[in-house]
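Input: one structure, supplied below.
Here the complex is missing one protein chain, while the rest keep their positions.
When the chains are written out, they are named A, B and C in that same order, and each has its own residue count from 1.
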Amino acid sequence: MTTATATTVTAQDGGRGYLSNKDNYLTRLRRIEGQARGLQAMVAEEKYCIDILTQISAMTSALQSVALGLLDEHLNHCLLQAAIVGGDQADARMREASDAISRLVKS
Amino acid sequence: MTTATATTVTAQDGGRGYLSNKDNYLTRLRRIEGQARGLQAMVAEEKYCIDILTQISAMTSALQSVALGLLDEHLNHCLLQAAIVGGDQADARMREASDAISRLVKS
Amino acid sequence: MTTATATTVTAQDGGRGYLSNKDNYLTRLRRIEGQARGLQAMVAEEKYCIDILTQISAMTSALQSVALGLLDEHLNHCLLQAAIVGGDQADARMREASDAISRLVKS
Partner (left out) sequence: MTTATATTVTAQDGGRGYLSNKDNYLTRLRRIEGQARGLQAMVAEEKYCIDILTQISAMTSALQSVALGLLDEHLNHCLLQAAIVGGDQADARMREASDAISRLVKS
């Protein structure tokens, strides 16, 4: 990646590396919202605990997959740019990316 | 817990140990649905990746907490009853509880 | 499972449901100890970060698998017995099992 390309990318999506896949993320998050509504229906209709837990595991995996996708695009766009620019801002961005990863691993 | 109590509980909520807290779970799941909608708004408004990831971690924790609550009530109601009844059914219920725990730990 | 069987099991392994597979668990834990030593060698020899992280993920999975095995046997032996005996002890055992599951899910 040349500095020229990096500048172009910055202008387009500085800190929003997911933008080229925005519709894809919106679709997945809408499906996750549907799963949350489905869980409420299961509780309201008094479904079996274990079946509810199975749906929660599926929803957690879907959410984790969105997070890993966003993080991957963040590393490949935002962090790469920050690194090229360098300086304190690069350090700060690395720090916040590290913190976000810690929260994901622990959640 | 005496066998008599266990039988009463079975009649009320066999396999649905969360029923006494049904409203509480519905409220929490509605909030989680709201979080899923909030995430869509963040993506639509092109918010910063890291802020979206922070919200996803919060939502994952809320979901995990619902799952652990349901599992706790499942162990204390459904599994206790199954154990008292005994036989193949108890074994089958233990197996499915174990499997649900594995999925939660791995998801 | 009849009360007679349960009593026999209690006499053998009350609270130590893993005993029939003791050698299997010892073998797996020895292998995990070996993985911990292997990681030290990798750091000492200054191996590439990502390769060390791959080994840590493998070791974490092995450890999680031992935990899920122990928990499964705990549910099937210790908790089943406690449930049959009933009373406050059953409640206390369910509580500590729930807490152990929470720690595993969150760790």
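Note that a contact is a pair of C-beta atoms (placed from the backbone, for glycine too) under 8 Å apart; a residue touches a chain by one contact, two chains touch by 3 or more.
On a predicted model such as this, the values are computed, not experimentally measured, just so you know.
One chain is not displayed; in the complete assembly it touches the shown chains A, C.
Within the complete assembly, residues 1-2, 64, 67-68, 71-72, 75-76, 79-80, 83-84, 86-87, 90-91, 94, 97-98, 101-102, 104-106 of subunit A touch the chain that is not shown.
For subunit C, the residues touching the chain absent from view are 13, 15-19, 22, 25-26, 29-30, 32-33, 36-37, 39-40, 43-44, 46-50, 52-54, 56-61, 63-64, 66-67, 70-71, 73-74, 78, 96-97, 100, 103-104, 107.
Going forward, only the chains that are shown with their structure count from here on.
Spacing of subunit B relative to subunit C, judged by their CA centroids, is 22 angstrom.
Inter-chain spacing, taken between the CA centroids of subunit A and subunit C, is 32 Å.
Residues of subunit B in contact with two or more other chains: 64, 67, 71, 97, 104.
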